[in-house]
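Following this message is one structure expressed as structure tokens.
Missing here is one protein chain; the remaining ones are kept as they sit in the complex.
Coming up: chain A.
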Amino acid sequence: MAALDQTQVKEGVDQETVDAVREVSTYKYGWDTDIEMEYAPKGVNPDIVRLISDKNEEPEWMTEWRLAAFERWTKMDEPNWAMVHYPKIDFQDQYYYARPKSMEEKPKSLDEVDPKLLATYEKLGIPLKEQMILAGVEGAEDMPAEGRKVAVDAVFDSVSVGTTFQDELAKHGVIFCSISEAIREHPELVKKYLGTVVPVSDNFYATLNSAVFSDGSFVYIPPGVRCPMELSTYFRINAENTGQFERTLIIADKGSYVSYLEGCTAPQRDTAQLHAAVVEIIIEEDAEVKYSTVQNWFPGDENGKGGIYNFVTKRADCRGDRSKVMWTQVETGSAVTWKYPSCILRGDESQGEFYSIAITNNMQQADTGTKMVHLGKNTKSRIVSKGISAGKAQNTYRGLVSMHPKAKDSRNYTQCDSLLIGDKCGAHTVPYIEVRNNSSRVEHEATTSKVDDDQLFYCRQRGMDEEEAVALVVNGFCKDVLQALPMEFAMEAQQLVAISLEGSVG
């Protein structure tokens, strides 16, 4: 009964979305929400850092932590080794804090959240209701009838507007809330783990994030608990000239398991916007974390105007023996992507996996890959990267596999495939391999291919139009990675592949 109602709602929403698409060409999430915002003054300095800390009602130790990070950041230089080119970013010409006015008084429950905000997420297909995710999801017929639950933390510009299923999760001892709430409510956990995977001094963007992060998600899974549902955070940048600096901290205690999903979109704007996130994951003995991202920030228009500059530091620390982490990312958006989700394989027999699809079209640039740092004995890692370039885009895989002296008998397998569509784009593969013991094995395979005219003609002769044919061939190329995604994400990702490549042929 309930499912039926929601299906109808979804259909209504889809119509709206269809209209939105017509207005903004191919990027489906390019509309903005007209909502009264409250900004901190432009630019960044210790006062702004204090203001953000104050807005989040943080304890003094947190404010000090931020200020120390800011102090350090002022002495750092922007990295320039990546194969991406963009106009110099004026870090003083950005807003570092923007929140909807209606969020001034923190809503106590989802019922109190501004309907405009709820409508925004509804329109994005992320209803902030505690319901089965599969209601109205295409292709759901193959799934068990009872569906699956997904808890959502929704971050709108600088603040988290609400988190679903908190009570049900609490029954299992799982903490899932915004990081600002965690700093207030669970300071002992935050103090123990924050900055231990990505140190404050890690890199230019991570250090800036440490100073000015405004919100993000926090997850703690207690020992032996298999999280009863998937957790997800949905990031939406709405305000103009505003950077989004979110911070995510995930702790999987001994023998626990969680699957975490991250989605991102932003309105279509003429000016580029900055996004510099940090994600830290701590995985204790025998625990396992799966982290999946579908990144669909606005990529800029076909001339390279606008779009998100995405400078992200994501790292998982497999601290305990036999711990496991799996990163899966589908990167379709952003004008510039600089992102290397990494695994520190510290525990003996720990395992890290990285599956990536990076699609660049028009003027997009992506420099992305991973780092697998093998410290423990018998550690294993696997990298499967699929880069697709179309238009005038440049796509770089950059990866490091490092076998330390104590990482005896460790193994890595890397497969990097690049696919080119048209003759104006580029694909680059930059693998770094360091092996400092003689019992470990590293394998690296790389291929570069073009979408073949014969394949396209074969598909078209069977009735598919050119774009459908390209999408089919590319989805086939990405299959190994798409299979690693949770069901709902895999379907979304497949459609996204098709949308991202619109206009790439002919």
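Heads up, the rule we're going with is that contacts are C-beta pairs under 8 Å (C-beta built on N, C-alpha and C of every residue); 3 or more make two chains touch, one makes a residue touch a chain; residues count from 1.
Heads up, the rule we're going with is that contacts and distances are computed from a predicted model.
Per the UniProt record, the chain missing from the shown structure is "Putative ATP-dependent transporter SufC", taken from the list "Putative ATP-dependent transporter SufC", "Cell division topological specificity factor", "Oligopeptide transport system permease protein" or "Chaperone protein DnaK". Touching the missing chain, out of A:W61, A:Y86 or A:F457, is residue A:F457.
Mapped onto chain A, the interface with the missing chain covers residues 141, 452-455, 457-466, 468, 472-473, 475-480.
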